[in-house]
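One structure, pasted below without further comment.
Just one protein chain is left out here, and the rest sit where they should.
Labels A and B are assigned to the chains in the order they are written; within every chain, residues are numbered from 1.
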Amino acid sequence: MDGMTPNLTPVPTPRHGARRLVGRLFAPAAVAALIAGAALPAAAQDRFIVMASTTSTEQSGLFKVLLPAFRQATGIEVRVVAVGTGQAIDTARRGDADVLFVHDTALEEKFVADGFAAERRDVMYNDFVLAGPKADPAGLRGSDVAAALKKLAGTPQGFVSRGDKSGTHAAELRLWKAAGIEIGAQRPAGYRACGCGMGPALNMAAALNAHVLTDRGTWLAFRNRGELSVLVEGDRRLFNQYGVLVVSRAKHPHVKADLAQQFADWVVSPAGQAVIGQVKVEGEPLFFPNARR
Amino acid sequence: MSAAGPCPEPIAQPLARGGEGGRVNGAGSPTATPDPMALAGVCASMGPPVLSLHAAGVTLGATTALTEVTLTLHRGERLVLVGSNGAGKTTLLRLLHGVVRPQAAAQRQVHRSQPARGGVLGAMVFQRPFFLRLSVRRNLRLALWLHGVPRAGREAQARLALQRVGLEVLAERPAHTLSAGQQQRLALARAWALRPEVLFLDEPTASLDPAAKREVEALIDGIAREGVTLVMSTHNLGQAKRLASRVAHLEGGRLLALEPVDRFFGAAVLPAPTRLFLKGELPWTA
Partner (left out) sequence: MNSIAQSLPIAWSLVTAADPQLVAVVLLSLRVSAMACVFGALLGVAAGAALAVLRFPGQRGVVALLNTLLALPSVVVGLTVYLLLSRSGPLGEFGLLFTPTAMVVAQSLLVMPLIAALTRRLLVSALEQGGEQLQSLGAGPLLRAGLLLAHERLGLVTVLLTAFGRAVSEVGAVMIVGGNIEGVTRVMTTTIALETSKGDLPLALALGLVLLGVVGALHALLALLQARRGQPVEALA
């Protein structure tokens, strides 16, 4: 009479209601949030400093050896923010890092001059190399980088520039100048600026079979070389100096200056320098410690 | 156009006001002179006014859904709205109920002397009833909760409402798994549970099979007999005849005729569009 089918099996009732909503949606999320919350503050208890450094330094694998050794010696953890040199210096300038470890002496000296650090100290050096197609279509092989670049500019051969205000980019511009070429005005036919880090620049050069200026450390660790090989090396102008700077309390009172100073002191000490000298890739040392006593 | 007395509004609506440029049906039809004896009989049996509209209009977006509607709803009456699709029946229901606003606030007036039944002023059963994803019982309790009924009362009244419409066996079922007829009854239960003074129903049996139609109609009739005022729209003139005490005909957003039921289907002189409508809807009438 009321339209109901007689033998009806009861349908399993899904859980209804706002309370169930809390159970279904918020409980798992709350659990997740609790786990995350538990994880987040724990790190704040260790002694640590933030170091702004470059991608090339980090990707060379140096820090994997250097920082654990430092931690063992002092108990201080070093947290590396690895970005381009320009960004690293900006980070330190803002006070978001305690110590700066980059390879652009001119910019480092300006950093000191502006009062953001008391001094800069030499730590180590490596060199840049000019890599290009194994077949060397532009005939650049040798040890005079300025001559090579001059020759390269006259050909349509490709050249990948980092174009990112990094230490490598600054070195590259200096070398073009030494070759008598003003990159802004007289861009060579095959010049490509990617605005990227060393790794992506190498990737691009390998893909385009183009030339690229790279630091030896990143080159040695780089696995996607394609047809590229080292064409020019050994030129004095390819020398790449690394420096360490402790961000000054005068500009940023919150900076962990004492811990950062321990790092700077250790890395130029015989112990630190010895560790630097131990870092090798395929039997070749990556860096040459040259801190002055 | 209001007058004093137990039946304030005229029974047949004038077709055009001065300045509106013409009548609805061209041929014109003057307002009928109501038979005073019949009029007295009908009006005397109607209770005090509950809601009234004074030349009310409703604009929805760019369309004018209702124009110049004047009527007074009396307690205890059963007003049935008829008219073709798009005539404005649903809008009129919504306006009377209060979920849609008139063009000016003064056009709708609520006469709330004492609520006769102790519940809400109006509750509505919509053409396609909407239920939350809850069980049948929970949907009822939610409606009661929205009206501030305390917990003990909610359970008891929900059960009562389900019994009233014969759905208590399905109390734990998810509301959206009910058939169309069952959902209509549930909507009826939900509205009834609020003890409304006026029950609005929008084509409550439109999508039901004949058996379900009869059951729902019987329920509506039963509710009206409890003293609830009814305003209902329907396409089914037979249903209008069975349930109504007064019938209103709407067309194009206007109220064309408003008569007691026997006069509407019998002796009244109706405007031409209304006569045409009746003819069209009652194919067996000569």
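The criterion applied here is as follows: contacts are C-beta pairs under 8 Å (C-beta built on N, C-alpha and C of every residue); 3 or more make two chains touch, one makes a residue touch a chain.
Remember, predicted model here, so these are calculated numbers, not experimental data.
Just so you know, the chain we are not showing touches A, B across the whole complex. Interface note for the absent chain: among A:Thr57, A:Thr85, A:Ser166 or A:Asn203, the touching residue is A:Asn203.
Interface note: of B:Gly88, B:Pro102 or B:Pro129, the residue touching the hidden chain in the full complex is B:Pro129. Only one of A:Thr55, A:Asn126, A:Ser161 or A:Gln262 touches the chain withheld from this view, namely A:Thr55. Residues of chain A that touch the chain left out of the display are 12, 14-15, 17-18, 21, 24-25, 29-30, 32-33, 35-37, 39-40, 43-44, 50, 55, 59, 79-83, 93-96, 196-200, 202-203, 206, 221-225, 252, 254. Along chain B, the points of touch with the absent chain fall at residues 94, 97, 99, 120, 123-124, 126, 129-130, 132-133, 142-143, 146-147, 190, 194.
Rule of thumb we're sticking to: only the chains that are shown with their structure count from here on.
Centre to centre, using the average C-alpha position, chain A and chain B are separated by 76 Å.
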